[in-house]
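Every protein chain but one is kept in place in this view of the complex.
What follows is chain A.
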Amino acid sequence: MSFKFPSIYDFPPFFTKQVHSQTLETQKSHWIQLILDYCRFNKIWILSLNGESGDSTLDHVDPEDEDDDDDYAEVTKQSLFTNNKIDRSLKSDFIMEIYNEMISKEKAEWVNPKNHKHGIIVYWHTLEEWANIIFEWIDITGQSNTVLTLYELRKGDLAKTQEFYGMNPTVLIKVLNVLVKTDRAQIMKDDNGKIAGVKFSDK
């Protein structure tokens, strides 16, 4: 089953930034909803600047490359922001505008605020909602007070049917930090300061 795009996606002007301010607001809010629905459906945690899943490309971006503030990225044919059927695609400065609006509405966050090249983390659930979902699941499945690795949470057999299955590690750590702050989990680190495991408290 593939994602079913809303009918406005086949409306050519949807891909041109509208000049009239009220229409523009409507257009942007429809784009934001579409991005959230699309990422939720396809389990995309990180969206690149050109509208592709950023999960796989993340490792290839040089982390030292911090001084590059060029936000331009070619919008490709596979991108969410290209509709090949009607031969239309969004301009990258308008994509940036939509991303910034998502961020101001707390529907997204820069992976790295200093280097936008890494794309955005898309929050179809807020971090607090994710924290509740995971904590609830730990409780129901009787895994409180046991130490779990991040891998078990993300890719464990038990988690297979869960919405958070396959969650990007960067996002997962943010969620766990929420749980730590609210005294619902403890993070254990190894000698190198890497997260070795996490223990959840009783409800």
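FYI, contacts are C-beta pairs under 8 Å (C-beta built on N, C-alpha and C of every residue); 3 or more make two chains touch, one makes a residue touch a chain; residues count from 1.
The rule we apply is simple: contacts and distances are computed from a predicted model.
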Protein name as given in UniProt for the chain not displayed, "[histone H4]-lysine(20) N-methyltransferase", "Vacuolar-sorting protein SNF8", "Serine/threonine-protein phosphatase" or "Phosphatidylinositol glycan anchor biosynthesis class C": "Vacuolar-sorting protein SNF8"
Of A:8, A:32, A:133 or A:195, the residue in touch with the unshown chain: A:8
For chain A, residues in touch with the removed chain: 7-8, 10-16, 18-20, 22-23, 25-27, 30, 87-89, 140-143, 158
